[in-house]
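Right, I'll just put the structure down here and ask away after.
A protein chain is absent from this complex, but the other protein chains hold their places.
Here the chain labels run A and B in written order, and each chain numbers its own residues starting at 1.
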Amino acid sequence: MFKKLLENIKLNPPLVHNITNYVTVNDCANIVLAAGGSPLMADDVNEVEDIVSISNSLYINVGTLNTRVIESMLKAGKKANELGLPVVLDPVGVGASKLRNESVKTLIDEIDFSVIKGNMSEIKALYTNAKNTGGVDVQEDDLVDNQNIEEAIEFVKKVAKKFNCVIAVTGAIDIVTDSEKVCLIRNGHAMMSKITGTGCMTGSVIATYCASNKDNIFAVSVMAVTVMGLSGEKAYEKIVEREEGTSSFRTYLIDTVSLMDFDTLKKYAKIEIV
Amino acid sequence: MFKKLLENIKLNPPLVHNITNYVTVNDCANIVLAAGGSPLMADDVNEVEDIVSISNSLYINVGTLNTRVIESMLKAGKKANELGLPVVLDPVGVGASKLRNESVKTLIDEIDFSVIKGNMSEIKALYTNAKNTGGVDVQEDDLVDNQNIEEAIEFVKKVAKKFNCVIAVTGAIDIVTDSEKVCLIRNGHAMMSKITGTGCMTGSVIATYCASNKDNIFAVSVMAVTVMGLSGEKAYEKIVEREEGTSSFRTYLIDTVSLMDFDTLKKYAKIEIV
Partner (left out) sequence: MFKKLLENIKLNPPLVHNITNYVTVNDCANIVLAAGGSPLMADDVNEVEDIVSISNSLYINVGTLNTRVIESMLKAGKKANELGLPVVLDPVGVGASKLRNESVKTLIDEIDFSVIKGNMSEIKALYTNAKNTGGVDVQEDDLVDNQNIEEAIEFVKKVAKKFNCVIAVTGAIDIVTDSEKVCLIRNGHAMMSKITGTGCMTGSVIATYCASNKDNIFAVSVMAVTVMGLSGEKAYEKIVEREEGTSSFRTYLIDTVSLMDFDTLKKYAKIEIV
């Protein structure tokens, strides 16, 4: 199935509108290109509707939220819904501040998302709207491992049902579900948390793949998370071989996404259908 | 001639004021340094005049336009004109939104630009102020190839005459003209469109070269476009040799600009004087 999904991107290279943070925005633009799309990064409230109108999907990432941009996100999201485009949300750091909690709540209330992607602490915060205290990155006790995987799956299914969309939880083991179908992905490498932007880029890849595969949102979300994890593995191999560090890792991660093909994906993907 | 132009930059390393987008701003700063200048990136309306006053050229790039920054661009541009500094415009994505069309029109009306750089769809949109629908990146049917090169040249000359400045059109074949003199540059590689920022960086290099060569704006524009294209070729050779992808390509592109010298430029430049 991934073969067809990848071909759809090649046949119809999508325009992906990203409203994202200024920390990793360059990585997001480059990963959209690496994944086969073209990025559009406009965020002014007076042009987001025009830009959405020429796009094939929309990615909203609240990494560096500010009052000016929240309004743009809402306007863009509503327009995308109106046009039937897939909309992907990365609720970065939700739980870490009142502004984030309120903004993300508004976004969820006003926009129909196709996919919400986050780490487990973000997805929990999203669900409970409770305050966590670990900032933007994942909490130690939120890591999903084999001990609590069953419980985690049930929880994420519940979240997917509540928000009526695909939920992609990234971590040591990634969980993707549309509330009924569930996949666990065991690709990835711990070094992915030693660079900024891995999560943001995963969201951009999901948005890119969705844009050309509107009828297979669950499958492309699984594929995107797998491609990122696998690229992390390959990038890690390369820096070990070349005695390099985290910045080279980032470079090779994007490189690998740009070189990804079906055969590599098929050979190395560690996807478990639950 | 390029020998002298490159020497001027070494002898008088310029300060280049960039008011640009937050997606590729880091690449722009690094390419200014690679090209022999020092970047200044201020964009607050309350300081742009001070910053222009200590700069040797100004680069305006509307990639992520917003209301706050448009005012800064106008103020900076007028000050630069007053001081007789070269001003370079990259009208990124003009045609893609009403905001972009109106803002770029105002910039063109109020500021005297030395060079305007864009892809063919942007230069067309600039000229016709008509709406195109392909977003920030170039349209398939806007690519300049050998079939329509004569027609393209005549059009770009007309644009240069209308705006009374050098026009640099980047694409499979680059066209640079001051409305009378015309150069075609056949350097470059298709992978340059697989990373974000190639166009923005080209604008920054033009602004850097102009800053130390105010009396040779046409020649340095040709040189800048050639250096970028040639660096794309060299970067591509390197990633093939090392089995790397798009992010490594970006790294080597900037590397090559930083290592560029007259002998390399002379040996590999594919410039045709029309």
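In this text, contacts are C-beta pairs under 8 Å (C-beta built on N, C-alpha and C of every residue); 3 or more make two chains touch, one makes a residue touch a chain.
Everything quoted here is computed from the prediction, not taken from an experiment.
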- Touching the absent chain when the full complex is considered, from B:Val25, B:Ile70 or B:Ile167: B:Val25
- Note on the structure: Contact with the hidden chain, among A:Leu6, A:Val52, A:Leu65 or A:Ile123, goes to A:Leu65
- Note on the structure: Among A:Asn8, A:Thr24 or A:Thr202, contact with the omitted chain is made only by A:Thr24
- Message: Using the document's contact rule, name the residues of subunit B that touch the chain not shown here.
- Response: 15, 22, 25-26, 29-30, 33-34, 38-44, 46-47, 50-51, 54-55, 68, 250-259
- Task: Identify the residues of subunit A touching the omitted chain, counting contacts across the whole complex.
- Result: 21-24, 26-27, 63-67, 93, 96-100, 133-137, 194-197, 239, 244-248, 250-251
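As a convention for this text, only the chains that are shown with their structure count from here on.
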- Item | When subunit A is superposed on subunit B by its C-alpha atoms, the rotation angle in degrees, nearest 5 | 120
- Note on the structure: Separation of the C-alpha centres, subunit A versus subunit B, in whole Å, is 32
